[in-house]
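One chain of protein is taken out of this complex; the other chains stay put.
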Amino acid sequence: MAKVLGNSEFWRGLFALIMFVLLWEIGSRWKEMFGYSLPYVGLLPAPSEVAVAWTKVLPKWGYWESWYMSFKRVLAGFLAAMLIGIPFGLMLAVNKYFRDIFFPPFEVLRPIPPLAWVPASLIFWPTNEMSIAFVTFLGAFFTIVINVIGGARSIDVRYLRAAQSMGASQWDLFSKIILPGTLPSIFTGAAVGMGITWEVVLAAEMISGGGTQGSGGLGFFIWNSYMGGSLPQIVVGMISIGIAGYLSSSLIRIIGARFMPWRRLF
Amino acid sequence: MQKAVEMSRSEGHAAGADLQSRVLLEGVSKSYGEEWERQDVIVDLTAEITPGELTVIVGPSGCGKTTLVNLIAGFETPDKGRILLNGEPVTGPGHDRMVVFQETALIPWQTTYENVVFGPKLRGDLSGKELQDEAERLLNKVGLREFMHKYPLQLSGGMQRRAELARALINQPKLMIMDEPFRGLDAMSRGLMQEFFLRLFEENRRTNLFVTSEIDEAIFLADRLILLANRPSFVRKVIDVKLPRPRHYSMLSSPEAYAYKREAMAILHEEAMKNFKSTATSKDFIDAYSKRAD
Amino acid sequence: MNIAIPGQPSPVQGLAPVAKPTRGQISIKNVTKIYDPEGVNVMAVDDCSMEIAAGEVCMIVGPSGCGKTTLLNAIAGFHSITSGEIRLDGELLCGPGKPKADQGADRIVVFQHGALFPWKTLAENVAYGPMVQGKLSKKDALEKAHFKLAEAGLGDFGGKYPGEVSSGMARRAEIVRALINDPAVLLLDEPYRAMDALTKSIMHESLLEVYDRTKVTIFFITHDLDEAIFLGDKVYVVTTRPCRLKKTVEVKLPRPRNFEMLSSEEFRVLVSEINEAVHEEAIKAFQSGEREMA
Partner (left out) sequence: MATTTVTTNEVPQRRVAPTGLALAWHRFKKSLRSPTPYLTVFGIFLWFFTYWLLCEGLQLPRFVKIPGPVTIISEWFSTNPSQGISIFTPEYYHHIAVSCRRIAIAFFLATAIGVPLGLLMGWSRAFHDYTFPILETLRPIPILAWVPLAILMFQGYETPVIFLATLASLFVTTLNTMLGVQSIDEAYFRAAGCLGSSKWDVFKHVVVPGALPYIFTGLQISIGVAWFSLVAAEMVSGDYGLGYLILSSYVNGVTVPMVIGMLTLGFVGWFTSVLVRMIGDRLMQWHVRALALQGR
């Protein structure tokens, strides 16, 4: 802690952030102070207004339910993508025939942005909830698979040879060398995939309109605030999602460090 | 290090019959590449790795030494000729031949101890207490007892090399293959590693093939010295090094060692210069020299 | 230290007829460097003094990480010194009141892993110095660069990028890049560390050839004793952290030198004389390294 406080980088960063908020405050209150409004910035709600709006929603159950709903959707799509994507990616990396057959169609579908799937999946799946889950799954799936393939194929051939000459079977090679060797890329892919998942959940919630109030989520919270014309509440929603996204990627980093003790060096 | 060396000396000389294996290379050839740019790496190489001796193969880098190692270890198969281990042809990798790789190939996600017990555990040769005792004995011998629960990346270069030696030795190979194992170490730790390695070898004289591009290292370690020609490689000359054992680092600057050095150096310098001179202006130069792994 | 070599011309007579060098005399007086990260004092260099005559090849031998590079960085102006002073041709580089030397083209460093800009061709790299100093126009600089490269036997590679040539060629080009600026001192920081012995010996010959032509003062850091003796006029053996002078040996091998000297009797005598001191430091460095890891 003493190290952080004695560090000029920390103070500079803090100063910059405070200045940023201050300028924003002045910019949005320009009209009150000088009688005319600044373009664009003048339309933003002041940070103080945002803070007030936040304290108002904090005790409300609906706000926390939005958190819960969004997290649930992210988790569902993300876990499905991991559970299907990792074995699929490993199969593609390990088995040449499998790769020859399944990789080309995969590559054709990959460049389509996940959000473009939203309408199609709304048509296909019987419920809104299922279609959101499907699109989030797609968002993370492609990223994870690509990372798994890249990771598994970049493993140093000498590890495989060393194990082979000590009498490792195919299964030993897979479970003792390829799988742990791919872990770092799996977690990199998971971190990126998590970011995409949040984007997709948000978009799906906004586009599908959230349906009834109960099936909301943070995306719907923002959309609702927009429809209701409450600018400060939009910003509250944005910051909330920022925090949520940050929390989930930190979680992945912590889990990653647990699973890969050899990367936690010195 | 010194302590570790003392320990290994007191272990005594346990020479078993399975340590005395013989490898014969008969007319081995290997080439790579598309047919229009086919490069012969090894051509008609015939040599013998004699039982209970330390055979050192020396050649300029990029001359095909690593290919030779891969062939003997069974990672690759020769285009022509055959390789016999105790009369049996080599068909694939096996734990009777252990390779200590260039730069080390310890598995980074296993601790030093896990790396060492990896082989026996896979095959189920040794079990439980027995395995643990044997692993700890070997780790003790290489002076890594206190580091056994560290990961390879947490060890220094010299320690990694010693851990790799322990990992190979626990498999009781009939033949040890060392592929420029001390490459990448600085000259000083290298000297210490050579001494340490010699103590290990002199203890039971397990048949050993050591591949290197350093002449000093080769003369210091070898019973027999095989000098390779530069690409394509074949045996240029075999020199029997008759320096007394056990060897001491000061022997390297003895007149006898220098006589060997002179002999070997004249040939190797000529081979190394092939890279520079023969093709100094042609496009082949770039192919031959700049493409090789540095 | 003075070996009489019967039947050999004395070193002075053996020199090529080059005018006696007048630039590049370095005096290092009582230089001490203490690093102070987070309040823990680490002494890297302790009271080092040496006098390097103009046109001398000065070799510093010591274990890696012993603080030799700190000394080189102080001369080059990358690091400050804590006390003492360094002068070049009588002018103060750094000393009391001026802890850090200015960087300048009179002292050029050749780095351990090479620092040719990978995004410029060899010729562009060589032309870089004269161009940015405004000595030559871009066109003239490139022309001169091509000429200098051809002189060093790299004429065909001027248009190649450093990533396309072998590390040996890259290192030679880097020396050309340094010498085109006509520096007073060439500072080499273990430039051949990652190379195998045979490539190294060819590098040595090419460096010696350059030296015989230019007689530039060379300050060379290494941990390889053979390299030090083969190249140097004076060999300084330094201790491991902090870097202190342990032994100074004058090398009176005749110039021009060639690889055959590496296995000569005079060479052997020199090696056996310095070996002891170097080996001692290697073991010390090894033990302190092992202790630190634990």
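Of note:
First chain written, first letter: the chains are A, B and C, and each begins at residue 1.
Simple rule for what comes next: contacts are C-beta pairs under 8 Å (C-beta built on N, C-alpha and C of every residue); 3 or more make two chains touch, one makes a residue touch a chain.
Please read all numbers here as calculations on a predicted model, not as lab measurements.
Of the listed positions A:17, A:58, A:157 or A:257, the one in contact with the omitted chain in the full complex is A:17. Only one of the listed residues, A:22, A:52, A:116 or A:157, touches the absent chain: A:116. Seen across the whole complex, the unshown chain contacts chain C at 76-78, 103-105, 107-109, 111-121, 128-129, 132-133, 161-164, 177-178, 181. Although one chain is hidden here, its contacts on chain A can still be listed: residues 8-9, 12-17, 20, 40, 43-44, 96-97, 100-105, 108-120, 122-126, 195, 198-199, 202-203, 206-207, 219, 222-223, 225-226, 231, 234-235, 237-239, 241-243, 245-246, 249.
As a convention for this text, only the chains that are shown with their structure count from here on.
The touch graph of the protein chains shown is a line. Chain centres here are means of the Cα atoms, and by that rule the chain farthest away from chain C is A. Separating the CA-averaged centres of chain A and chain B is a span of 49 Å.
Chain centres here are Cα averages; for chain A and chain C they lie 52 Å apart. Each chain gets a centre from the mean of its Cα atoms; for chain B and chain C, those two points are 32 Å apart. Shared contact sites, meaning residues of chain B that touch two or more other chains, fall at 154.
Multi-chain contact residues of chain C (touching two or more other chains) are absent. Against chain C, in their complex, chain B makes its touches with residues 1-2, 60-61, 143, 146-147, 154-156, 158-159, 183-184, 186-189, 191-192, 213-217, 249-250, 252-255, 258, 261-262, 265-266, 268-269, 271-273, 276, 280-281, 286, 289-290, 292, 294.
Every residue of chain C that touches chain B in the complex is listed here, in rising order: 63-64, 153, 156, 160, 164-169, 193-199, 201-202, 222-227, 259-260, 262-265, 268, 271-272, 275-276, 278-279, 281-283, 285-287, 289-290, 293-294.
Interface residues of chain A, counted against chain B in their complex, comprise 156, 158-159, 161-169, 172, 176-177, 180-181, 183, 260-262, 265-266.
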